[in-house]
Every structure is written in structure tokens, then in C-alpha cells.
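In this view, the complex is presented without one of its protein chains, the others remaining in place.
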Amino acid sequence: MFKNDTAVVLIECQNEFCSKEGALYNAVKDVLEENRVLDNINNLLNSAREHCYVVHVPISFQQGYPEIGKNPYGILKGVIDAGAFQKNEKGSEFYDAFKPAQKDIIAEGKKTLCAFGSSNLDTVLRANNIKNLAFAGFLTNVCVEATARTAYDRGYNVFVISDCTAATSKEEQTFATEKIFPLFARVLTHTDFINQVLEGKELTTRSERGYYQ
Amino acid sequence: MFKNDTAVVLIECQNEFCSKEGALYNAVKDVLEENRVLDNINNLLNSAREHCYVVHVPISFQQGYPEIGKNPYGILKGVIDAGAFQKNEKGSEFYDAFKPAQKDIIAEGKKTLCAFGSSNLDTVLRANNIKNLAFAGFLTNVCVEATARTAYDRGYNVFVISDCTAATSKEEQTFATEKIFPLFARVLTHTDFINQVLEGKELTTRSERGYYQ
Amino acid sequence: MFKNDTAVVLIECQNEFCSKEGALYNAVKDVLEENRVLDNINNLLNSAREHCYVVHVPISFQQGYPEIGKNPYGILKGVIDAGAFQKNEKGSEFYDAFKPAQKDIIAEGKKTLCAFGSSNLDTVLRANNIKNLAFAGFLTNVCVEATARTAYDRGYNVFVISDCTAATSKEEQTFATEKIFPLFARVLTHTDFINQVLEGKELTTRSERGYYQ
Partner (left out) sequence: MFKNDTAVVLIECQNEFCSKEGALYNAVKDVLEENRVLDNINNLLNSAREHCYVVHVPISFQQGYPEIGKNPYGILKGVIDAGAFQKNEKGSEFYDAFKPAQKDIIAEGKKTLCAFGSSNLDTVLRANNIKNLAFAGFLTNVCVEATARTAYDRGYNVFVISDCTAATSKEEQTFATEKIFPLFARVLTHTDFINQVLEGKELTTRSERGYYQ
């Protein structure tokens, strides 16, 4: 059955993070490999394409990063310093295994940590009456968390797929998953999400979702 | 002198509106030709590229318009019915004369009438500390007006360049320009904007803007 | 039957506009009286309280209007010049006949033309899964229009109740109602809205709304 109120949302599943040649691959390598994140995302995508919407949220910047401005600080300065996510370069392309299928939706315009802050993610979700969002991608406690926090504030039912995300250290991955996400999301492994939500008991109204609360 | 707090913002200067083969050219033809809008935008762009930021805000949709949803109404239904602004088709490309130069900024993601509602326009403006916005493009009383209204609400100093915009009738063009825009914007011809704002007296602080109030 | 996906949204139904002592009453008097707007809003409210949510969106400002800033222009300058909508003054209170009932919802924080730009209107609507919005209040082509435009962009089904709104001239009232609102809303009189939507045929899915398209 197709759950037309549900979407799997992939944050920045691009070469910079996913490909061994990516500028930020080494930053996530430990968590990526230990948790088999790329395999898990692949499994999640396969099931999602049968059962719900798939929304991709890539990030990229024009030459010279004019979208960030002249005095960057924090993690966006890190993006510039790494030369990451430049348009028309290999690193900003979708990772081969996760390339959008024709019926997937692409939320365009992400330049900020929270996808709602710059991309049209909210527009495409609302247009399709999507209520339940399952987040996967990178970085667990930066863009995934920022986007999941705002999704909660905007009234979505938020899931974070714990083994389909990666941070730059196991400590941060664990802290986000165990301490932070439960404040505003349901945290599930991809197999539990597929079994319980996508292929399992129908997700109809909020009050019936006791099994994952 | 480069006014680094000022931008000319071009709304949907794409083939659909500007090229004789465009799906919506006939809708704007009367105003376009009578007011010589394309020539005026060209002049505006030439001066703007010397004196301030240029930001392009195109609109486009994936095949099947999934970003609009399954039950469209109003003017977005008109866009679908006209088959307009589809990605990878001629109509959604920038009009040749207005193609972005390398240092221009492109605000990506527009799917809604107001550019702030879906594109990253606000992000790129804030990142560059841009305060003064001069709007041109299409349609005068739809996307240009929606975006100018929100710009006012977000604290920008808003200009509308009256002879660089077009509506689908002279009546609507005149009503927007004379009755509506003055509520939240300064309305200037492109020559006045170029002379007074871009090449003229410096636009430094709000309190000094008496000459165009 | 209670339509729990529908709300009547009252924009600025406060003394400044509705009471003869209000600072802006004279500005809307012609349309208000000719169209019997206050009586109509009263009828709309009575039916709405039986059949759907009622959301009030008032506007008010601290002493000195710090929320508008030091160099106002456009219509917000007019608000300051009129000394209108000051907190703790009679003019900013709800008009007696339209005071919120206990179960009504109040969207707080409006300082801008578009209610979505500053109040928590979107938050309270999303929290309650409200999809259909019927707008009434003031001014037709300023705050009502700005809010209705954004509501369209955010995927709501938008109604404007034509005889429950007022502009500062009949010309502007007519132009907004006949030329502008149909671009992004269904325009109905309050009796038609009550009969067709609130008390009539159930409003279930978008595709069944042919009777008012």
C-alpha cells in the first residue's frame, strides 16, 4: 500500500559524504562504516520507493560561495575551506546509488543547515499533503538534526532513521540519537521503520501511533 | 561606486514570458511591447551589473508538476494547463539577453508566487547584507507583487521598477503600479532608478531616502 | 457537522477599523457601510462557531512602535502617523461584537501585512490540521490579501469572504475582489460560504470542490 502522507527525506546524500573521493568522506567514515550507513540507506530507498514518497535534499553552491557571504564562520566556513559542494563538480553530484528516480521529488535550493531555511522542502511536502517524515543522511547532528527540529515545529510527525545517518564521531552520533532526537522525533532503525511504518500497520492518525512512541 | 547593500532582483525573466515562442508570451505581449519592457530590463541589467548585486529568480517544475500537488487551483493550475516552466525545456531557460553573468547570484527553488515562500532568495540576500531591493520581471501583480509584499514585511527597502514589469492587461499593470505598490514600495521607472539610486546620490541610510519617497 | 479541517480567519477585527471611534474607521467607512460588513462578519462568526475553527489575528504595537523600526515607509508609516493599534489602548482591543469566544484560537504576534510573516498563524493552523481557510477582515487589499496570497503559497485552500472585508475605497474593494483574489482564492459572499461550505455539501477533498471553482 502506498502511504501518500509519508516521505523518506534524504539530506545531502551526495558524493562529498558518500563517495571515497568526497571532500568530507573521511569526516564521516568511522560512523559510516561501522553502522553500514550506505547499505542501510540503499535498503531504505528500495522500500520507500514502493511505499511512500522519496524526497532528496541536496546542497550546492555557486563558484565563490556567494550564497554564504563574505564573512563565514562555524560549519559553513568549514564547507568553504574544504571546497565542498561546488556546483558542476563531482562532489556535489548525487551519490550514484542514491540518484533520484524519475518519480522522486527533489527539494531545491538548500544553502543552510536546516533544509526548511532555504530549500523548497516545505512547499513540496505541503503540496502533496505529506505529514510523516523520516529523515536520513548527513550530518546527524547538523543538517539532519536542524531539519528534524524544524519539521517538529511545523507540525510534522518526525522520524529519524538512526542507522541511515552519520556524524563526524561516534560520540556525537550516539548523543544525538539517544539524548536529542527523542525530544522531537521517533528514532528507529531502518529495518524497524520499514517493518512497522512502511510495510506494517497503517499509519493513519496520530493517536494510533502508540507502537513507536 | 558599488552599492553593496542593493540588488536588482529579476523575477522569472525566462523564455515563457520573454520569448515569442514562450507559452505565456501572448499573455504579457500588450504590456511588454507598449512599455518596451525587454529593452528596459536590458538597460537596467547593464547598469545594475556595474553598480549593485543582480539576483535572478527563475521558476521551474519537474515532469508532472509534483511540486504543485494533485489538486491545483488558481494561477498555478494555469501554469500546468499551459505546460509552462518545465525543467529541461526551452521555456524554462533564461531569456538569452538576460542570462546570468558569472558574478550574478541565482536564487534557486521558486515554486510559489512569492519568491520568499520557496526559493532561497532571503538566504542569499541576508548572506550579503543586502537591504535595498529593486524588483523587475513577471507578472507585475502576481509574482513580482507577492515577492515585493513579503520583502516589505521582512524589512527590506523595496523598489518596483514600473517599466521593467508586465501584467496580462494594461488595466492590471496600471492598477498595481499606481494603487498597490505605493503601499509597500517606491515605484520608479528604470531610468529614474538608475539615475537616482544606482548612479546618483548614495543610498546609505533609510532616513536619507527622502528624494524618492 | 464540525469541519475540523476548516477555519474562518478574522484579520484585525479590532476597534481601529470597526468602532466609530477607531483611528481608521473613517478610512473604511464607505465600504463598511455600503456592504454591511460588520453585520456580515457577525453572521459569519455565528455560523463558523458551530461548524469550524475560528482564528483571530489581531495586530498591536508596543509604545513607540519599536517593532516597525526607525525609518518606516509605506502603509506601516501610516499606522504610526495615525497612532493606531497601540497596546493597552482602546483602538487595539477586539471590537466588542467579535471578541474571541473561549474556544476560538488567537494567532499572536502580527506586526506585518501578511499574518504569516510575524504571527503564529501557520503554527496554530498546522497543529490542528486545518486545510481550508476563509478570510475576513481588514484591509481587503492589504493585510487580507497579503495573508491570502501566502496561504495559497503554503498549500491551503483559500477562500475570501468578499462581503466580510473592506478596503479604503470601493474601487480597490472591487478590483481586489474581481481581478486579484480569483488568482489564488475562491471568492464567496458570506451567505454562499455558510450555505455551500459550512452547512452544505461536505468539503472533503480538493477534487470535489467544483461547485465553487
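Each chain carries a letter (A, B and C) given by its place in the written order, and its residues are counted from 1.
What we mean here is this: contacts are C-beta pairs under 8 Å (C-beta built on N, C-alpha and C of every residue); 3 or more make two chains touch, one makes a residue touch a chain.
Note that the structure is a prediction, hence the values are computed from the model and not measured.
Here the missing chain is touched by one residue of C:22, C:91 or C:109, and it is C:109.
Only one of A:48, A:84 or A:180 touches the chain withheld from this view, namely A:180. Touch with the hidden chain on the side of subunit B covers residues 122-123, 126-127, 129, 153-155. Panel shows subunit C; residues 62-63, 66-70, 102-103, 105-112, 117-120, 122-124, 126-129 of it touch the chain omitted from the view. In the full complex, the hidden chain is touched by subunit A at residues 69-71, 73-75, 112-114, 117-118, 141-142, 146, 149-150, 152-155, 157, 171-172, 175, 179-180, 182-186, 205-207, 209, 213.
Operating definition for what follows: only the chains that are shown with their structure count from here on.
Each chain gets a centre from the mean of its Cα atoms; the one farthest from the centre of subunit A is C. As a whole-number value, the distance joining the C-alpha centres of subunit A and subunit B reads 32 Å. Separating the CA-averaged centres of subunit A and subunit C is a span of 37 Å. We define each chain's centre as the mean of its Cα atoms; on that basis subunit B and subunit C are separated by 28 Å. In subunit B, the residues that touch at least two other chains are 69-70, 112, 117-118.
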